[in-house]
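The following block contains the structure, expressed as structure tokens.
All protein chains of the complex are present and in place, except for one that has been dropped.
Right after this comes chain A.
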Amino acid sequence: MNLVEMINVNRQYGSGRTLVEALHPTNFSLNSGEFIGIYGPSGSGKTTFLTILGLLQSPTQGKIFVNGRDMTKMTSREKTDLRFNKFGFVLQASNLIPFLTVKEQFKVVDKFTTSRRRKMNQNELLNLLDLQDVAHNYPSSLSGGERQRAAIARALYNNPDIILADEPTASLDSSRAEQVVQFLANIAHESQKGVIMITHDTRLLAATDHVYEMRDGFLRQQN
């Protein structure tokens, strides 16, 4: 099943002499059960691509369909609700709320959830990501790896169809990084989610189904 589709989407920053084409016209689609890896040098446009796909910013041109709906025709509130219900973000910077403990991050989802979709089991999620011992800690007292895993747990809790992870393993050691990647692969394959992971560690791409390379704003499929 197709989850998101991009048709001829590009993104420019600035104008005139300072114009940067961060993303050249791109076609892309993500299906459920698919785990896609994207790698490329810094500044090549990976984050730009991911945030447009995740409705965090609008493309300069082109269309994006989420579950067949054209997002260019949506109000910003509809996009916000869609983000809440369909997308799980694991961002480069921590996407945890600093004044809430790990467990309370889930509570925010409980409080504000508008749809009746089934959420993931909190304890299962904490176990899976080895966060049981720090469930009642605030983000500031977590290690970099714990914080990253907590962010993943937060992103998954909503049981989103699409998981977008921007360098989720950046602050993890290699064995922990492999665990996280394996976990994302399992989520994609067993729960039929669409997962996109950005990384610059090409060794981690082994677990993905498809690999794309981003270079100077051009996205190319590698396998």
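Going forward, contacts are C-beta pairs under 8 Å (C-beta built on N, C-alpha and C of every residue); 3 or more make two chains touch, one makes a residue touch a chain; residues count from 1.
Throughout what follows, contacts and distances are computed from a predicted model.
Among the names given as "Putative hemin transport system permease protein HrtB", "Acyl-CoA dehydrogenase family protein", "ABC-type quaternary amine transporter" or "Aromatic ring-hydroxylating dioxygenase subunit alpha", UniProt records the absent chain under the name "Putative hemin transport system permease protein HrtB". If you put the hidden chain back, the residue from A:2, A:29 or A:51 that touches it is A:51. Residue-wise, the contact with the chain that is not shown comes from A:166, picked out of A:5, A:34, A:146 or A:166. In the full complex, chain A touches the hidden chain at residues 47, 51, 56-57, 77, 80-85, 87, 89, 91-100, 104, 107-108, 111-112, 138, 154, 166.
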